[in-house]
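Left out: one protein chain. Kept in place: all the others.
And now, subunit A:
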């Protein structure tokens, strides 16, 4: 490149590159700026609405006063419920696909279906959950129906995470274990899974983050508009944070009066997302170091 330096052609080439790179840099920073603006806006407006009472009290006066405690508890119940279903099934399924399934049409079919399930819009999960769990199986609008619907939504994420984590493990571990006389399941459970564990956990946490913010699947399967009490059984309706935010920002009794509650709820949701991301990042780093040390 050296002999071109100083010529006009080289100059225009360098100018073009500088311009292009400058544009890319500006656009990238614009993307970051968008995120900062959204986060900043919610945090800045939301933090003033947050108080101990806001987090621990029932909503009052047509949701223009009081707190969001039942919505927090409801979301928590839904996350736990959906994960009770999605984790075991998803992890086992991931193990099957990567360790046990033989290459062939069945494996291809299952992978295709998993991909498709991941691409199904969340409102379709809502329709399906309503048709199957709420109406056909007769669970009604309930924690059970909502948890199962959300669990199905999280399933492809869990499967893919497990699969990716297992795929990244070198075959020499498996071959070594099998050569020592261990059975296939012993190899999988004692050798492969422990190494894959950190990556699986990270993925699981991210799926928790996703499930806690979903609204469309719970619209018709569990979410209650206004229910100032805590659930007592799995057949109860619950309030949930995302649905609550939707209701008080679009169709509450007095939208202006409940605006500060809306900011507060959005703030809580954002904090959950931030915490989940931080936790996932921290685990990735923590286990990353530990694995290297061994």
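Here, contacts are C-beta pairs under 8 Å (C-beta built on N, C-alpha and C of every residue); 3 or more make two chains touch, one makes a residue touch a chain; residues count from 1.
We adopt the following convention: contacts and distances are computed from a predicted model.
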item: Per UniProt record, name of the chain withheld from view ["Flagellar hook-basal body complex protein", "Phosphate transport system permease protein", "Carbon-monoxide dehydrogenase small subunit" or "Ferredoxin-NADP reductase"]; value: "Phosphate transport system permease protein"
item: Sole residue of A:68, A:95, A:166 or A:200 that reaches the chain not shown, by the stated touch rule; value: A:95
item: Absent-chain contact - pick from A:13, A:167 or A:190; value: A:13
item: Positions on subunit A contacted by the hidden chain, ascending; value: 1, 4, 13-14, 16-17, 20-21, 23-25, 27-28, 30-32, 34-35, 38-39, 41-42, 88-90, 92-93, 95-97, 99-101, 109-110, 112-117, 119-128, 130-132, 135-136, 152, 155-156, 159, 183-185, 206, 209-210, 212-216, 219-220, 242-243, 245-246, 249-250, 259, 262, 266, 269-270, 273-274, 276-277, 281
